[in-house]
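Of the protein chains in this complex, all but one are displayed in their positions.
Order of writing sets the labels: A and B. Residues in every chain begin at 1.
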Amino acid sequence: MPSFGFSVQPPQHIDLDKNYRAIFDFIKENEPSFQRCIYCGSCGATCSAGNFSQMSLRKVNLLISRGQISEVKNLIDNCLLCGKCQLVCPRNVNTRKVILLIHKALKMPLS
Amino acid sequence: MPRIAVIGGGIAGMEAAIRLSNLNFEVDIIEKSFSLGGNVNNWHVLFPDHSPARLLIDQLKNQLRDKVNILLGTEVVRTEYNNQQYILHLSDGTRLTFDAIVITTGFKVFPAQRKEEYGYSIYPNVITSAQLEELFQSEKPIHTADHRMANRIAFIHCVGSRDDKIGNRYCSKVCCVTAVKQAMEVAQRNPGSEIFLFYMDLRMYDRHFEDLYFQAQTQYGIRFVRGRLSEVSEKSDARLYLKLEDTLLGKPLRLTVDLLVLMVGMEPADNSPQLANLFSIPVGTDRFIQPENFHLYKNRTSRPGVFVAGCASGPKSIGETLADARSAAFEVYNFFNNN
Partner (left out) sequence: MNRGKQLIWQNYQKEIADDHFFYVRSCIRQNFFPGAEATFLRILKDVLQKDVYDDPDHTTCTGIGYHTDIVPLETTMTVVARQFALMTEKGYSHFIPSCVTSFGMYLEILESWHNHPEVLEQVRKYLKEATGRSFELPANIVHASDIIYKFRSEIAQKAKYRLINRYTGQPLRVVEHIGCHYAKMFPHKSVGGAEFPRVLAGIIEEWGGEVIDYPERRHCCGFGFRQYFIKANRGYTFSSVKKKLDSMQPYSPDLIVTNCPGCNVFLDKGQYVISEQEGIVYDENGYGIPVLSSEELAGLVLGFDPWDIGLQVHQVSVEPLLDKMGVEYEPEKKYLGKENIPLGRPLQPTVLKTI
């Protein structure tokens, strides 16, 4: 193959037909309050780890719902489980349980 | 006894006519179609309590019975003002004299083919929220145009509203809660289906609306995605390929659905600007009739004796429309009893 000096990029869009749903379904099943999230960002605004890193549970929940799992581990590893997000969530999502479930799901073999 | 013309026989016109008649006025309803009830005739069940629309119309019709002159299939083509009275010339040739006018011409739904990129009237599986309501009348599962069970349905908010390109900058107010209501109705009829709502903002402004939102998420697993639809295409199997922006993630989103529902907004009725012209009353830049002011005199217009009620002066829910109609009737009463 000749050396072209450039390469064809795959599309960067989120494909909801082919996205990875296993973690989303796992959390929904084990913590139904996860479905109530409206991505308002109250959790991310108050996040202790958010002061020092890019962590925001809003962002993590959003990525999981769209199947964009690759960035989730780096973000969620910052979480200290301080529970401030649970105190402020206006939808009463059980955020600490969601975070523990995400950790568990990330260790599961890819289905 | 003063004689009042109520122009428009939808629920605003019917309620105003009932109240005026109870206040001992002589009332004529002038309705351009051949039935009363207006847009509500096309709805199935109403938010927030899922009460049947048919029941509301029947209750109003019962109260109207024998009290009011109903003129169907005709509209006002010319007006004259003489001696503090309005002379209306109707399209069927009649000429009637009235002491006051209540304009209740309501709204029409936005013609969705104007959003060319959404493929309405081009791809058969793109329908409007009004058409979906019609499908609800039978309690059967919702199918696509080619008779398959719809397993993946997307709703698009703000079609024809909040859109400067279309020329409608205003919000049509009730479409967000209608989308939530309709999404739940589809989920009930098509169990196991995946339903997405693509919104810019969610206007859950009234009592119980947030509860409906909560119920949609928790009971039916309906997915709410903040994002805008840019283009609809058809795949070789007649399913629709949607191109959207996922606003919160800031990335483009693509998905294939069986059915696409466009939440069409409200526009003033076709004859409303012409009617406003006939009575020399102003309309706003959004083409809805301008009331005297927005607080104390919402039903008065710049012309004494000409009143407006219901969606003719801007998008409203059914409850607000009926309250507005009652208020207009009372303003008519004040007009004759404070002079």
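In this text, a contact is a pair of C-beta atoms (placed from the backbone, for glycine too) under 8 Å apart; a residue touches a chain by one contact, two chains touch by 3 or more.
Keep in mind that this is a model prediction, so the values were computed, not measured.
The chain not shown here is touched by just one of B:D58, B:E80, B:E231 or B:D270, and that residue is B:E231. In the complete complex, the residue from B:W43, B:Y120, B:F155 or B:F288 that touches the missing chain is B:Y120.
Seen across the whole complex, the unshown chain contacts chain B at 113, 116-117, 119-124, 231, 233-236, 241.
One chain of the complex is left out; on chain A, the residues touching it are 1-2, 4-11.
Please note the rule applied: only the chains that are shown with their structure count from here on.
Those residues of chain B lying in contact with chain A across their complex are 214, 217-218, 221, 223-224, 226, 246, 248-249, 251-256.
Only residues 12-17, 28, 32-33, 35-36, 38-39, 62-63, 65-66, 68, 91 of chain A touch chain B when the two sit together in their complex.
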